[in-house]
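Structure first, then comments.
Removed: one protein chain of the complex. Kept in place: all other protein chains.
Which chain is which? They are A, B and C, in the order written, and residues in each are numbered from 1.
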Amino acid sequence: MSRIEIRNLVKSFKEDAVLSGIDLDVPQGSTLVLFGPSGAGKTVLLRCIAGAIEPDSGDVLLGGASVSDVLPEHRGIGMAFQNFALFPHMSAYDNIASPLTARKKTGDQIRKGVEAVARLLKIDHVLDHTPKALSNGQKQRTALARALVSEPKVLLLDDPLRNVDAKLRFEMRLELPRLLSDQGATVIYVTQDYREAMALGDRIAVLDGGHIIQNGTPEEIYRKPATINIAKLFGDPTINLLDVIPVSDASGVHAMLSDRRIQLDPGLAGYAGKECVLGLRPEALSFTDASDGVPVTIEAETPFNEKSVTLVTTLRKREILLSRPSGTPAPESGTVHITIDPSDAVLFDRETGLRIDPNGSNQAAERAA
Amino acid sequence: MDHMSPLERILRAVALALVVLFFMFPIFWIVLMSLQTNETILRSPPSMAFVPTFKNYAAIIAGRLDSNVASMSIQFMGNLMNSVILSVGSVALALVLGVPAAYAFARHKFKGSEDIAFTLLSFRFAPPLLVLLPLTLYFQSLGLANTYVGLIWVYQLICLPLILWIVRGYFEDISPDIEHAYRIAGHGWFATFRKIALPLAGPGIAAAGLLAFIFAWNNFVFALVLASADKQPVTVGALAFVTASGIQYGQIAAAIVMSIAPTLLLALWAQKYLVEGLSLGAVKG
Amino acid sequence: MSDGLLTLQGINKIYNETSRHPVQAVSDLNLTVAAGEIVALLGSSGCGKTSTLRMIAGFEAVTSGEVLIKGRPVHGLHPAKRNVAMAFEGYSLYPPLSVAENIAFALKSERLDKAEIKAKVTEIAHLLEISDILERSPGSISGGQQQRVSLARALIRKADLHLLDEPMGQLEPQLRALLRGRIKHFIKQRGLTAILVTHDQTEANALADRIAVMEGGFLQQYDTPEHLKDRPANLFTGTFIGEPPMNVFPVQAEVADDLIKLHLEEGVSLSFPAGAFSPRLKDRLLLEKQFMMGVRPHAVKITETGQPAEVFANQWLGDQTHIAAYFAGQTIVSVRHDRARHAPGQNIGIELDAGDLHLFHSDTGAAFSHGGGVE
Partner (left out) sequence: MSVQADMPVMRRSSRLSRTMLPYLLSLPALLVCIGILIPFGTAVYYSLQRYRMSQPWNRGMNWGENYLNFFTDPDFWNTLQVSLTYAGLTVVLELLLGLGIALLLQKRSRVNNFVSIMLLMPLMTAPALAALMFKLMTNSNFGILSYFMQLAGFQDFRWASSPDTALLTVILVDVWVYTPFIMILLLAGLRSLPTQPFEAAALDGVPRLEQFWRITLPMLSPYILTAALFRLLDSIQQFDIIYAMTQGGPGDKLMVFQVEAYLNFFQSTNVGRSAALLMILWAITYVLSNIFVKNWLRLRERARGEA
């Protein structure tokens, strides 16, 4: 009974609407990632749930009950802040203990609780330090420990890994899901890192301009992004976006690239002749020996650690990026052919920026129209 | 790294020396004067060569002024005591009243808060006599005239706005997230105020308290208007003393030194807080 | 190699030297940058990279050692006299001046006529995508825009050496990718020499010819990006370079005639045919009883027959899958480029190739073998 529901939540500061009608439903025990660029309103939404900010209208329900007239200290929420928000004048121990002291636990219970969570997060050796004496990683773990120690059923994590170094961020990303599922809490996790979002979310809600523009599983977000913008936010290198006008004939629907046909889903026939944007993931493209592939010229190759990225140009000098795992063979220069699996191509309406769903009804496009 | 030419270095040193001379000399000279007898003071040309004497201080502390002609009793120590009572009392009251209000101003943008803030600020610069002169008439009818309570109440006009503005600045500097975190952890607003906001704004409250103390101590016009001799602080008392003691220059100097010494020593002791408080008081309010 | 454009000889920097808590920021740093080269100083915060940059610019004095620019010692020389340009990390713009004035202000000492200045500003603004904000004031533009203006102000100058302090930290990822290419092209085309300070290895890889990895004030390795990846000089560079980081295990070797066994913890051991390791490495293994073995995540193969491991995380990131498992008493991470479906709790087998192993001395951390050979 710790499901989180948000109903038509609206919040503006002065004249600026930060959240305009947010609806969310996070089932008990699952993790929802709130993803979006900075200033999208993610933090404000989290604060509305925690009770630190009062929404202008709309409702927050925890476990089915509205909490709009429940003070933050009575909502039973655990929260970790992006800037850690540790109490600078208290030791790490007292920081972590604060939710337990508020719940009037005995000294013994508090000590046991703090030490258990500190051991779990590997900060038991720095408990008597003040935040000033902690490294960023230790601060982050202290903040997390403080959120977890009272075993809250609702956890709000506001980009908790943002201010820690890459290595620790990676380690925590691996460990967090286990920690969260052990707690059985319902989690809302805010991040700006798409990898973190995909790795941690049962579902991802993409927030932009005060609206949730897509709410789906990582797979849906990555493979069927609702808008061009979402497609651009997920993936590294970012998706190739090419202006095309699909053609429909007896052999099916296709887009032209370097005078070759790229087969598209037959369901897209309705968009033949319209201005569209074709989205091709760099890793979905591959070199082929077959001459029916798209002829391109290799311009440059950049080796990254685990993959290599190749920049190629089409006959019309359109730039396309391909990525492949490091160490796999690839042609080095000259004119070569590339190929793509039609199921990996996504088509967007150029005017609205919305994805075109090949399965007939295009709800997103209809809603926008 | 230092990339100054030697000439610039010398010019700067000279300028700095002149600055120190100008601002420190009066205090230095008055201290010297307080350690001399009238004979050495009146020498011409003035000379640094004299045997220091503490007679002037002794006379003031004893409350008896002996001149060649006669001896008179003075009550400068009473003035000193009044200063202490008025300053300490005013600051204590201002802290009790002002700190919670400063917190409310900093944390809650409630209806009318900006209006109250603005009124207080604009009266921070209103002529004090504008309020004081009508108050003398009210005080007489209220029976507050020439009482410590009445004076401490009026001193709030200086102390309270000062504390409000400075402490509010410090409260605003505390990240609201830290307080939110404590609330969300399960603590009520008062616990948050007491355990988080107060300790973190501690230095600011100290700075504001010190400044308020100094301003209260240095105040002149309030007591001049509202207090008669037995309740007057040193600022007003010293002026009366100059007239009363005639040509006892050594004693006058000693009285001045004793009057300015508490604030100067406080300033030396807590200079870091004071500078911070002054700058914040001006820049933030 | 003292013929470089910039030479650092035995540089030490100690802050608060006379106080009770002196802090050594840079220790015995030797570095040479050739003319026309782009060098990255790479490290986490507090590694000494920014101190090094500030000593080159002349904002900080060296505690000991010598900075030479074009073979000339610059000790005690005012920053303006070093002919060095710098892009700052934070808010370094002149607030009272417009963006265009900010950029042109850097040309004060070059005494150009107005038309020439305007042409140069227009060109650099176009390059860095700030043409539309030239008349704005620095306070009214975003952090990323401010950073690009700072970069423009540095790149517009003719200088012997261009110092770039985290020049793209505030930019959005897409813009960053675009500008990396442009900036590198700009620097190379004009034959400029640049030193880049960054904590982002992708940035260092993308821009630099050589990378100086720093940690704790010490230079850990100074090499090309390829060598840093394939031949890390020590355990630090090995684990610092590469995302996700290298897996590291303490190992004991057992060398037989035809078989080499590497014993990990919890009874796990890996067997390799003796031929997989060079004869010299075999000799070395006989000497080294205990050492550290590193293997990069993308070289960790998951098979049915390998050594047993238990999956605890499977994270799909779109183009790759990160699988974390308990193995030999710790975590091993494998990167797959498909969508591997090994669920948490599942038992898998881990297989490692001799050619993918990096061996490090367990006390000093120095590497002594990469891929079966000996350093």
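Note that in this section contacts are C-beta pairs under 8 Å (C-beta built on N, C-alpha and C of every residue); 3 or more make two chains touch, one makes a residue touch a chain.
Given the structure is predicted, the values throughout are model-derived calculations rather than measurements.
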From B:7, B:49 or B:268, the answer for touching the chain not displayed is B:268
Touching the unshown chain, chain C contributes residues 57-59, 78-80, 82, 84-86, 88, 90-97, 105-106, 108-109, 139, 150, 153, 157
Residues of chain B touching the missing chain are 12, 15-16, 19-20, 22-24, 26-27, 29-30, 33, 41-46, 97-98, 100-101, 103-105, 107-108, 110, 113, 116, 118-135, 137-138, 153, 156-157, 160-161, 164, 189, 214, 217-221, 224-225, 234-236, 238-239, 242, 249, 252-253, 256, 259-260, 263-264, 266-268, 271, 274-275, 278-279, 282-285
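FYI, only the chains that are shown with their structure count from here on.
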Rounded to the nearest Å, the gap between Cα centres of chain B and chain C is 56
Rounded to the nearest Å, the gap separating the Cα centres of chain A and chain C is 27
Among chain A residues, those touching two or more other chains are none
Per the touch rule, the chain B residues reaching chain A in their complex are 175-178, 180-188, 191, 196, 199-200
The residues of chain C that touch chain A in their complex are 44-45, 172-174, 177, 199, 201-202, 205-206, 225-226, 229, 239-245, 296-298, 312-313, 315-320, 322, 324, 331, 333, 335, 337, 344
Per the touch rule, the chain A residues reaching chain C in their complex are 37, 165-167, 170-171, 173-175, 177-178, 194-195, 198-200, 218-219, 222, 232, 234-238, 281-283, 302-307, 323-327
